[in-house]
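Every protein chain of the complex appears in place save one, which is left out.
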Amino acid sequence: MEDTAGTVKIETIKQALGAVVLEGQDRLNAAVDHVYASDLMSDVLAFGKPDSILLTGLATRQAIISAHMAEFKGVVLIRGKRPKDGAEQFARDNQLVLMTTEMDMYDACVRIAAEEGMAVTHAAAAEPESSGEDILFSNNFTIEGSDFAKAGMVSTEVKSILKKIGFDPKLVRRVAISTYEGEMNVVMHAKRAAVRLQVTPKVIEIVIDDEGKGIPDVEQAMQEGFTTATEEMRAMGFGSGMGLPNIKRNSDDLEVTSEVGLGTTLRIRFFI
Amino acid sequence: MSECRHRWEMANIQFGFVVFEKCSHCNNLRTYFSLDDTWDEYREGDCLWSIVENAQTFRFDLKCRECNHLETFQDLMGLLYCTSCLPDCEVEVVRKRYEAEKTWVLVAFGFLPQARTRPIEERKLDILSEYFNQRRDTKRSRIKIISFNLISDLSRCRGEFIHDVGMLSQEPEERKHLL
Partner (left out) sequence: MTTKDVIEKIGLRCLSNFEHREVEGVFVSDMLSDVMAGAKSGNLWVTVQTHKSIVPAANLVDVSAIIITSGKKVPQETIDLANQHDIAVLSTDLPSFELVGKLYGLGLVSS
């Protein structure tokens, strides 16, 4: 069971798991390349591969948003769990298949593994390239701190814009994941932020400029696992100290400037 | 009551969230079960309630497999394990005594503040212990569920709930003190 990706139709997985489709009935013909089994959303964002299907017992909207950011095609809730807090609506709006199966995680993994050609996923891919000047496109957004209900909306918007423009889905995914992590940081750690998406012939740039408490030691904040997040943030699947490292990993260039008591600015760049 | 020697199993399992709210005005703590993830801050008279923790949990009842008798546990907020924070706390004393007999003690909480005056009945906690013991090899060890009323000073208790808060963190840290 190494990383040799095969392809299986979502319909086949549905059958294998005896799953009930909650959203995306019309997309069961789509094929997925990998299965990712986890309740840890930071792992999904860090290691999940595009065109995967997520098996999880975490039935919150954040689980579906994470799968969407990671370019997954669908989510299967195990043990008969039902989606919560508008997870269904989010799946519908973003063309994700959402299913639920009575099987537990073990059985679900075994059944899917039994479908030939399926592969297991970990280790994300990132391929850097070069850079450019004139602004082809620019768009501004705002994020409100502590507004968990809207968390993820800006990155969803950015993602859909870039997709419409027709960028390589892999690149869009890296931008979406990075923006999402940056957005969550504002929601969790800052007061509000202005976000600018700017596209030039060679670079996609995201600037997230927040007003907030700032980061006293940026180098420390960049370390994997470093977090000052509270428990309630972690209950939502965030605050595992993987956000900034995740942005670093997914982007070609990351600049963090911060002033304690004033705020933080992230400039994240992707070379097209 | 019937002659049945009940064989318990979990029934009516519902996954949701246990919400811990504190009022910044009176500093009281209250907790409730919610099917959805809520984060609202709200006013109620002089009180301003805001959420200090929102953990994933589940609620359930116990049903006898033989006679279908149902005991509800909808008023069970969760189980806490003692971290031996206060050597003279009644829970710690009981815990030590039971540990010598290979019996592990967990502390059951009802929802606050109601449970402070109306704790979950001892009879029901015994049923809960019985459930956990029926499904384990009691020759190795046993489980004993006791009431949080035994905690000598709730405000100084540093026990930890078995619920999903740090569930998504890769580097577990000290948990927040809730009580």
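Going by the order they are written in, the chains are A and B; count residues from 1 in each one.
Following the convention adopted for this analysis, contacts are C-beta pairs under 8 Å (C-beta built on N, C-alpha and C of every residue); 3 or more make two chains touch, one makes a residue touch a chain.
Remember, it's a predicted structure, so these values are computed and weren't measured experimentally.
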item: Residue among A:23, A:39, A:85 or A:210 touching the omitted chain; value: A:39
item: Candidates B:106, B:120 or B:178 - the one touching the absent chain; value: B:106
item: Given B:19, B:89, B:112 or B:143, the one touching the chain that is not displayed; value: B:143
item: Contacts of subunit B with the absent chain, listed as residue ranges; value: 10, 13, 15, 56-58, 60, 79, 81, 104, 106, 132, 135-137, 140-141, 143, 160-164, 166-172, 175
item: Subunit A residues that touch the omitted chain in the full complex; value: 1, 35-40, 43, 57-58, 79, 103-107, 109-110, 113, 120-122
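Quick note on the criterion: only the chains that are shown with their structure count from here on.
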item: Approximate Å spacing (C-alpha centroids) for the pair subunit A, subunit B; value: 34
item: Sites on subunit A touched by subunit B in the complex; value: 39-43, 58-61, 81, 84-85, 146, 148-149, 224-227, 229-232, 234-242
item: For the subunit B and subunit A complex, residues of the former touching the latter; value: 15, 17, 35-37, 39, 51-56, 164-171, 173, 175-176
